[in-house]
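One protein chain is absent from this view; the other protein chains keep their places.
And then subunit A:
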Amino acid sequence: MTTQDQVNPPPPEGESSISLPGIYVSLTDLPLDILSIMDKVRSPEAGAIVTFAGTTRNNFASKPVTSLTYTSYRPLALQTLSSIASSLLTKHALKGIAIVHRLGTVPIGEESILIAVSSAHRKAAWLAGEEALEECKEKVEVWKREEFEDGGVWRANRDGHQGAEVKEGNKGE
């Protein structure tokens, strides 16, 4: 009945992005660079660039995390990132907005997401930067898996703490 099951994860795909006027969103397997994302939103009409860097924590509720891995439904996640960016660009009259998310294994303490927004005045940029992060955490089709000494969990932002345990003998990767 099943014709082409595929058990192994697809190979790393490097970087995929969408660029539109005032908008840059990207998913990448490479380390993130704050300067290059700032350059994506730099504008002579802007009086402020606000940036946010989300970094990977070494514990969850005091329990040591040994590594973190992000996976994604890339085409859908890019579509969602682009839609979030587009609505904030309009809502806050931004000059530019850029969001990049790293995928694959991210070493502890490194950046997993960068957001940069530019606007004529700082208030709009502060607000838009925070909203962009909250929207991403709620909607973007990226999943974080935390590995502990005694197994791994898929984290869920929705409830903040209760991911599903990866069951013994039921590991998909």
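Worth pointing out:
FYI, contacts are C-beta pairs under 8 Å (C-beta built on N, C-alpha and C of every residue); 3 or more make two chains touch, one makes a residue touch a chain; residues count from 1.
As a working rule, contacts and distances are computed from a predicted model.
Between the listed names "N-alpha-acetyltransferase 30A", "DNA-directed RNA polymerase II subunit rpb11", "Ubiquitin-conjugating enzyme E2 T" or "Molybdopterin synthase sulfur carrier subunit", the UniProt record for the complex's undisplayed chain reads "Molybdopterin synthase sulfur carrier subunit".
Think of the hidden chain as still there; on subunit A it touches residues 1-10, 13, 16-17, 54, 70-79, 101, 112-113, 133, 136-145, 154-159, 163-164, 166-167, 170-173.
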